[in-house]
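The complex appears here minus one protein chain, its other protein chains still in place.
Which chain is which? They are A and B, in the order written, and residues in each are numbered from 1.
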Amino acid sequence: MRIAVEHRSVYRFTQPQARIVQMLRLTPCDTQHQTVVSWMVGVDCDARLRDAVDGYGNAVTMLYAEGPIEAIEIAVTGEVLTTDNAGVVRGAAEPLPPALFLRTTARTAASPELAAFARDVSDGTGDPIERLHRLNQALHARFRCVPDVPDTGLTAAEAFAGKAQASRDLAQMFVAAARTLDAPARYVSGYRLDHMAQCAPHGWCEAWVAGLGWIGFDPVTGMSPGDGHVRVAVGLDADGAAAIAGRRIGHGDEELAVDVQVDRLGNEE
Amino acid sequence: MGSTGAFDEIWGHGGPEAPREAFAALSQWIAETPPDELQRRQHSAEAAFRQLGITFAVYGDSDAAERIIPFDIVPRIFLRREWEKLSEGLVQRVEAINAFLEDIYGARRILDEGILPPELVLHNEQFRPEVAGIRPPHGVWAHICGIDLVRTGPDEFYVLEDNARTPSGVSYMLENREAMIRLCPELFRDFRVAPVDSYPDMLLETMRSVAPSGRARPVCVVLTPGHFNSAYYEHSFLADSMGVELVEAADLVVDDDIVYMETIAGRVRVDVIYRRIDDDFLDPLVFRPDSLLGVPGLIAAYRAGNVALLNAPGNGIADDKAIYSYMPEIVRFYSGGEAKLPNVETWRCREPQALKYVLDHLPELVVKLVDGSGGYGMLVGPTATHAQIEAFRAALIAEPHRYIAQPTLALSTVPTLTEKGLAPRHVDFRPFVLTGSDKVRVVPGGLTRVALREGSLVVNSSQGGGTKDSFVLLGDAA
Partner (left out) sequence: MMMLSRTAAALYWLGRYVERADFIARLVEATIRLDALSPRPAGEAAWQSALAVSYTDEAFAATGHPATQAHVARFLTLDAGNPGAIIRCLEMARNNARAVRTALTREAWTAINRAWWLFANRASTGGATETLNLVEQIKGETRGFEGAIHRMMRNEATLLIQLGAAIERADNTARLVDVKYHLLLPAGESVGGAVDRDQWTTILQTVSAVTAYRWLYSEGLRPDNVIDLLVSRAELPRSLAACVEESVTLLSALAKRTGLQGEADRMARARLARIQKARTPDIIVGGLHEYLETFITENALLDGAIARQFRFL
């Protein structure tokens, strides 16, 4: 499938900023089932951009802008070709061993309730893939999914106490729960073709199964991602894979507006 | 004079009347200098320290927000042959630490070959995936190491702890020596003491040697959390004696993956940073996003190879408690030989045989939580109650992998000036080892900490510990 992505983030400041430094995880990498046709990260003011690869193998872009800056827009436009591989990830850069992803973080620490939930839904099967699928479906069934908004720092444990959650929170709950079942799991941020208006990238997750490798799970659909997902970055939690991490030097408040458009191009199928 | 039964480094086991053979002259100096004269010199040294502002802050102590660490006038002495042997062990250990860090953030051969249980590293918070894959300029990770040693006999030294992050205390080594030269010049006349005052030069050489290649006259700086930090004196002292800028995070900016400092004439590029702030506060974009400190973009500049950071971020994995017990294996793996400086014997309760031994000998052992901190979750067998021992027995059986156990050691003593005259007090020792791209340098000296309370083994400055000068002799007798 040919997918077009447009992702705009606009920061407006109540007072001009002297400098802005941001780390952007906004560029997808090629895998066996995802080919980046074109991709561009643009900024609407004088800025220097530097590309690198972080410790997790994600493509990152450092953005350095000198003030005075009253507003800054980071616009991503690109096209990606995808094929469906039933969620199995092949050909991604994997600089870290899967066992690392058993590590928990402040945002993915499971509460006793979440751990019990993971135990209950996976009870009765010893098959690791089956357990993960059940977990994925159970999360899908339990929560009403709401559109993503910019990250507020909600933890998996806090999200589990609610009823309706965004893709980011569902994914963090999956990650937290899977780790309690001794499955290495990680957070994935990227884009998903759907009909909901988006104010943030899409979040889902991947868990590692011996013999198969990393397998994607999207609790928003209750299924594994197919050719409608564009994988951008992975991390231990949503912070580790955040699209933009930044610091500004200057007074005043900021306001962030994000607009994500994901469209299907052509009718090759 | 009280006898603790421990080995005294000057008096041996025989007390002041029968000092160790090589220490007859020093023992005589101690015996012949009147205690009130020693007391006077000691006070004079402490007054000078206070005036210089060599103070440290005791957290939660509002009455005396700034104190000086007590100084003891009687030096601790290493003979040349003792020192040479120690040095070899230190170099070997620090080389292994560097090799370990290079491996663990790169190929991870040591995990593949089953020398270390992978989860011990991968699940350890001190292993920083954020800096995985980065090779620091010239492949040096632990540029400045402080290796904490204890001694139990003439030739028995043990490593208690490695410090491969930002070990402090070197300013005490230098200021204590300054004080001793001023107050006890006769000692330097009578004994040939190896000088330590070249330390700042050695540190600067080490810093320059790891500058990113192609920088002809590298700009080096010391990065401090600021003057409210308890080790600020040391930060300013080192910057001053090296003749480099002492910067705070707010003085540094990163632009286009290059680090600059803000000066009155604009930005000046920085090549080498001796940072005295923790990993967590280095770069808010990479480590703690909630941290208001740090230099945004610093790790990007580091990853791009445009700046050297001393010590490298992520070094905490090398001096972690859980890793410590594997240091003999780590040294063997990378050096191909046995560790010349042994660890304190450590039983890893995750291993069934070790667990059995520990359970059988609880009243004699110190049991520690691997991931515990600040003495929390520690059993000191010899002073514990029956109930405490039984509680630990249950905990050990339930979660053996969380515990290690060590014997209680009889730390060596050195004669120390007390209110009742000279008496043996327990000491430990922190020598400093510098690793540059060119070579490994061991400073002939270090920081001796002394537990001033009789019988106490706690040398921490926050708990009544003091310091002594540490002489390394150029000969084999004192």
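Simple rule for what comes next: contacts are C-beta pairs under 8 Å (C-beta built on N, C-alpha and C of every residue); 3 or more make two chains touch, one makes a residue touch a chain.
The model shown is predicted, which means the values in this text are computed figures rather than measured ones.
> Specify the shown partners of the omitted chain in the complete complex.
B
> Based on the whole complex, identify which of B:25, B:52 or B:410 touches the chain you can't see.
The missing chain is touched by B:52.
> Which of these touches the unseen chain: B:183, B:261 or B:341?
Spelled out, the listed residue whose C-beta touches the missing chain is B:261.
> Of the residues B:153, B:226, B:363 or B:455, I need the one that contacts the missing chain.
Looking across B:153, B:226, B:363 or B:455, the contact with the absent chain belongs to B:226.
> On chain B, where is the contact patch with the chain that was removed from view?
Given the touch definition above, chain B has residues 50-53, 219, 226-227, 232-233, 236-237, 239-240, 245-248, 250-251, 261-266, 268 touching the missing chain.
One rule holds for everything that comes next: only the chains that are shown with their structure count from here on.
> Using Cα averages as centroids, what's the distance between chain A and chain B in whole Å?
41
> Of all residues in chain A, which touch chain B in the complex?
Residues in contact with chain B: 19, 21-23, 48, 50, 52-56, 60, 62, 64, 66, 95-97, 99-100, 102-103, 236, 239, 245-247.
> Touching residues of chain B toward chain A in the complex: what are they?
108, 111, 118-119, 122-123, 125, 127-134, 253-257, 284-286, 289, 296-297, 300, 303-304
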